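In this view, the complex is presented without one of its protein chains, the others remaining in place.
Labels run A, B and C following the written order; every chain starts at residue 1.
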Amino acid sequence: MDSEKALGDIRILDLAGPMGLYCTKLLADLGADVIKIEKPGGDPSRWMGPFFHDDPHPEKSLYWFNLNTNKRSITLNLETVDGRKIFKKLLKTADLLIETFPPGYLEKKGLGYSMMKEINPGLIMTSITPFGQTGPYKNYRAYDIVGVAMGGLMFFGGSPEDPPNQPGASQGYHAAGLSASEASLIALHHKDMTGEGQYIDVSMQESVANCLMWTMPFYDLRKAITTRDGRCVTSPRPFPRISMAWYDLFPCKDGWVVGHGVAGAFSGGLEAWDKLIDWMDSEDMAGDLVEDEWRVLAEQLGDAAYLHTLMVSDPEGFTNMVAKKDHIDRIIGNFLMTKTKLEIYDTVQPWRIPTTVIQTIKDVVKDPQLEARQFFVEVEHPELNATVTYPGMPYRLSETPAKIRRRAPLIGEHNQEIYESELGLSPTELAGFKAGGVI
Amino acid sequence: MGLSMADQQVQNSLLGGFRVLDLTDEKGFLCGKTLADLGADVIKVEKPGGDQARNIGPFYKDIPNREKSLYWFACNLNKRSITLDMETADGHEIFKTLINTADFVIESFDPGYMDELGLGYSELEKINPRVIMTSITPFGQTGPYKDHKASDMILWSMGGVQYSTGEPDFPPLQMSLPQSYFHGGLHAAMGSMMAHYHRQRTGEGQHVDVSIQQAVMLTLMIAAEVWELYGQALKDMAVILPARGGAFRIIPRISSPLKTRMIWPCKDGYIIWSLAVSGGSAGNIASSRALINMMDRNGMAGRLKDYDWAKMDTLTITQEEADDIESIVGKFFLAVAKAEILKEAVKTKVFIAPVFTVKDICEYPHLEARGFWADVAHPELEDIITYPGAFVTIDEAPWKVYHRPPLIGEHNPDIYGKELGFLKDRMVLLKQANVI
Amino acid sequence: MKKANQALNGIKVVELAYAGVGPQITRELAEHGATVVRIESHRAPDPLRMMSPFKNFESGLNRSAFGACYNTQKYSISIDLNMTKGPAIAKQLVLWADVFLDGMTPGTTTKWGLDHESISAIKPDIIYAGTSQLGRTGPDSAFSGWGYLLMAMSGFTNITGRPERTPLNVVASYTDYIAPWYMVIALLGALDYRNRTGRGMVINQSQLESSLQFLSPALLDYNVNGRVMSRNANRHPYAAPHGVFPCRSSETSTEQWVAIAVFSDEEWQAFCRVIDKPGWIEDPKFAGVLGRKENEEELEELIAKWTEELPAEQIMSMMQNAGVAAGMVQSPEDLFNDPQVKHRNHFRPLEHQVIGRHSYNAPAYKLSKTPCDISKPGPCLGEDNEFVFKEILNMTDDDIEEFLVAGVITTEMDAPTAPSVF
Partner (left out) sequence: MKKKKALDKIRVADFTWWGVGPYVTKLLGSMGAEVIRIESMERIDPIRFAPPMKPGQFSVNTSGYWNNFNPNKLSITLNLAREKGIEIAKKLIMRSDIVADNFTPRVMPKLGLGYEKILEMKPSLILLSMPVMGRGGPRSNFSAFGHQIAGLAGLNAISGFPGRPPSGTGNALSDFGINPYQASTALLAALHYRNKTGKGQFIELAQYEATTCVLEAAILDYTVNKRIQGPMGNRHLHAAPHGAYRCKDEERWTLNIRLTEQEKKALSPYLGDPPWAEERWCAIAVFTDEEWRGFCGAVGNPSWTEDRKFSTLSKRKENEDELDAHIEAWSRERTPEEVMHLLQKNGVAAGVIQNSEDLMEKDTHLKEREFYQVREHPEMGPVTYDGLQFKFSETPGEIERAPLMGEHNEYVYGKILGMPEEEINQYTVDGIFM
């Protein structure tokens, strides 16, 4: 066992499309031997842009690069009897199989879980599908946008004036893939303990429905529907956004900042309020907020229990309170318009005012924090004569760090290594399989 | 300033400046390859992901990979490649645009496929009346067998070659390197050139309908003629004709047929010589005498030393006499090597030749001296591969390697970007939608 | 006589060639409208004229179907180029012609002043096409022989046969059926090039080099991988069954065989159903090509047991109806009966004045707007002397008589006795 890799002794067969590529990428980065099984000619995910230097070419897809680091690639056509024979040989060597075919597809090919379990009793098989393996919608088709729509996330993405918005970068696929990686490793632990494999049915819709924050409880307890409110937060109608001063999205001189309240128990308290007001005042922009009345109000706004009590006991006072919050936000907002986002960010965060900025992708890449932590990594692509900067790992493990050891594979790059050296097929057989469209 | 490769292609070649859209699979590869060798701008239109035939071995260093098929290399030297799925709506439109730039379209789909796509000749003709469309199919575009499935060997059989190849105790044999499709492709190139010549004079394009079965039949030499003239008579004598004689040739005669050996083992392989061409004509007699002289120099002519070849007549010689001659000659052959045989054949015109292996061919000094071979750089493989060169030599329009066989979709940027003016966004869109 | 609308109408060709390659080149041109004049001589006739099959098994310069069938649509004149005035006639034809085809052994035409330098001097824009077995240059260029010898030298013999047995030829002189077409292609390109530029050119062909194009995958395999391709009977690296199986024959004098090629799983399943062995579909022994290749011999024996009971034609149609590639191993007789071949009108019977009615091969392609014309059988030797000398060369009867008397124009009287059979 490779002591450097958490999953160094694990082999995964990757039959996943976009819904599952991130799952297997994470496991590969953690050291598993992930064998990406591509259709002869290459996986359709390789057609996905953007492309290296905008050259649309299956070996230059940045989308593919990003989601397939550390994997090995073989080509194999499961539609052929020989393809399935070879697959079964490979299966004997695998711990995990991750797939995203429509429900029933593998079964029809004689590769259902019960069949594969006979070949490899310890096998863990994880199926990721839009709606799961059972239920009336199980055969419904979905792309990411349908997943986030049916899972409830899209309904509150965007502003009330706009249609619901699909979040960027396929968050439905990511939710499904991440759920699958966790589920697969849970099953792996069970296998470590008992030797028993199992079958896991992951639903993208349910994975999305699991990340709705307070949406479901609000309906459950209040029959209130959480809807899109813009400004980077959501609100359960008809409850207004009253929680804290400077709570959500504010424009500033060169972009946007997102607040999470000031003067509450978890946002610096009154000390923070004072510092903020002082800063504004030093530029003559604090207005009447320098007065104590507002200081008291700010503290009350940061106190959820107080607000709740007020609403129940003094509806009028509550309405009043909301109007006052708007006043505070207006003055703070005017001040913020005179500052740049980083100025604001770097100034108020040390006061424990939890504020962040909306960063463009360029901002992220140039971020000094990420740079200091050496988040980004350089990966060699010898075929392109290039070194490409990748985002690093989501986590750092002290003993078994996840890392990019190798760029994403070329189409069938490891056919020889795996078929010849590991499965013992001869070059003549391989040439035959190539001609027959098997590999 | 020197001429660019593309300029040279236009100026010093027979088909420079003419464009071919090559939609074929292995059934028709050789057609486009032949036109490309004459300088045409042959654009191999591959399905996104590459031609299926890129899977055909042998492979470079035995690595089965779509960019390493030596079979594909051999058939697609000098072509350019774009990827396009004509079955998609976008692909269909793009193809129609390309038709305007094309002088030839070559295809080898099942009969009717292009029509179904709305891209049959009658449609193409409307877009570009000058275009020549060449269709290569196993049995042609019409007829009772037009939809029959075929493979190379099936066509070898249906075309009549297989029947008479092989040994009497074994089923009829194919050639181990499939040949039928090459014949189909070559006849297609010829038909295309006929149409080309006509188009050049009249502005009129046309459809060329090639049957591979017929192309194979055209290699039968006189089998059909013999059947027509002799068949019934031989059948009455229960002579199977043409017979699979193996290393022997069975010569039909009114009396009993004569069995003579063609393929002879020699010191280091095999050679070919036939008693049937050793008498009768002046050339044959001279050949036989030269052979006997050679045997004599080696002290092995025996009683053949003074044999009267002028009297040797295959119509009348007895089997015993033939066997007797062959036994002496055969013993001699076992003592000589292929190279000596060839040397004698060149020098003294003996009708004899070595059975060359592929290795012998690749190492044959004559070809080397003629500069037949072409070294082609494959930068992606970091290697140089030696290809067979020109099929004919024309000083005014010398054969050249314009491009090594293209990578999958290698010329998408040139054709779609530079030529059709697609913006990058459009290219990316088309790639993602698997159109190109 | 010529159809008005043919692709090559107006092209004029002089042919000085014999045997298989040269005559087939010009035949292809003639069938599409070119006017081809073949220079022959009774004193040294094209050997094909002396090869079987003959009308009624009797030899004779105009009795061989072999001699006739490569010369459809051509005009034959008989002049002896070894006579002093012979070459002069040929040169007149050169002045008339667009193309001069030299299919003689290298060096032969030089002595007649008909080599490419000489004729280019008198007709600068002529297209000279020379074809020979090993080309005009190189140490072995003097090699000359029959096509079957070149088949052996171009490697095809060595890859025909069973791995454990000797190499085999196909019956035909194989390379004779590759080389001509390459020359036709080059010629047509050159003719168009000449129309565009006014320039003639010299095309030289080594039949070996043309033929090696058909071997190129194997050549690359050797050059790259060092593998020497050998014989593999009817086996295919990725198909099984892939072979030829014996069938029931109605006559003892004929054998019947059917070729069957199964590549994909679907084809295999269909195949099993056709031969009524559905159990094989599930049989792991035959599962996948991998399984079938491992047990190919056994499989072939089992299949042969089934095919033996049925006629080849029936098996072919059963297989084809199920989507399996299969074809009869057709004998020449079968070819004449083949409905597809008939539909394509491949064999074109013409009435030859000596041989009688016999068939000529049509091209393998059909041109939709300028179809081929196959109406004039292969000429008897010198059959078109009068037409050519008068209509093309504008000779008078006196001129002709003079040449006849001088022996420049040959007649049957000049023919050698005892033509050989082959």
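Everything that follows uses one rule, which is that contacts are C-beta pairs under 8 Å (C-beta built on N, C-alpha and C of every residue); 3 or more make two chains touch, one makes a residue touch a chain.
Bear in mind that the values here come from a model prediction, so they are computed numbers and not experimental data.
Colleague: The chain left out touches which of the shown chains?
Modeller: Displayed chains contacted by the hidden chain, ordered by label: A, B.
Colleague: Sort through A:A224, A:L270, A:L410 or A:L423 and give me the one touching the missing partner chain.
Modeller: In the full complex, the listed residue that touches the missing chain is A:A224.
Colleague: Which one touches the absent chain: A:I35, A:A142 or A:I332?
Modeller: Here the residue in touch with the unshown chain is A:A142.
Colleague: Among A:E206, A:E299, A:E343 or A:E420, which one is in touch with the chain left out?
Modeller: In the full complex, the listed residue that touches the missing chain is A:E206.
Colleague: Residues of chain B in contact with the chain that isn't shown?
Modeller: 87-90, 92-93, 426, 428-430, 432-433, 435
The definition used in the following text is that only the chains that are shown with their structure count from here on.
Colleague: Approximately how many whole Å separate the CA-defined centres of chain B and chain C?
Modeller: 12
Colleague: Averaging over Cα atoms per chain, report the distance between chain A and chain C in Å.
Modeller: Chain centres of chain A and chain C, defined by C-alpha means, are spaced 67 Å apart.
Colleague: At what distance in angstrom does the C-alpha mean of chain B lie from that of chain A?
Modeller: 56
Colleague: Where in chain C do residues touch at least two different other chains?
Modeller: 237, 239, 263
Colleague: Can you tell me which residues of chain B touch two or more of the remaining chains?
Modeller: In chain B, 57-58, 62 touch at least two other chains.
Colleague: Show me the residue ranges of chain A that touch chain B in the complex, using the header's touch definition.
Modeller: Residues 40-42, 44, 47-51, 54-58, 411-412, 415-416, 427, 430-437, 439.
Colleague: Using the touch rule from the top, collect the residues of chain B that touch chain A in their complex.
Modeller: Going through chain B, the ones touching chain A are 48-50, 52, 55-59, 62-66, 69, 408-409, 412-413, 424, 427-428, 430-434, 436.
Colleague: Provide the residue numbers of chain A that touch chain C in the complex, in ascending order.
Modeller: Touching chain C from chain A are residues 79-82, 84-86, 428-429, 431-433, 435-436, 438.
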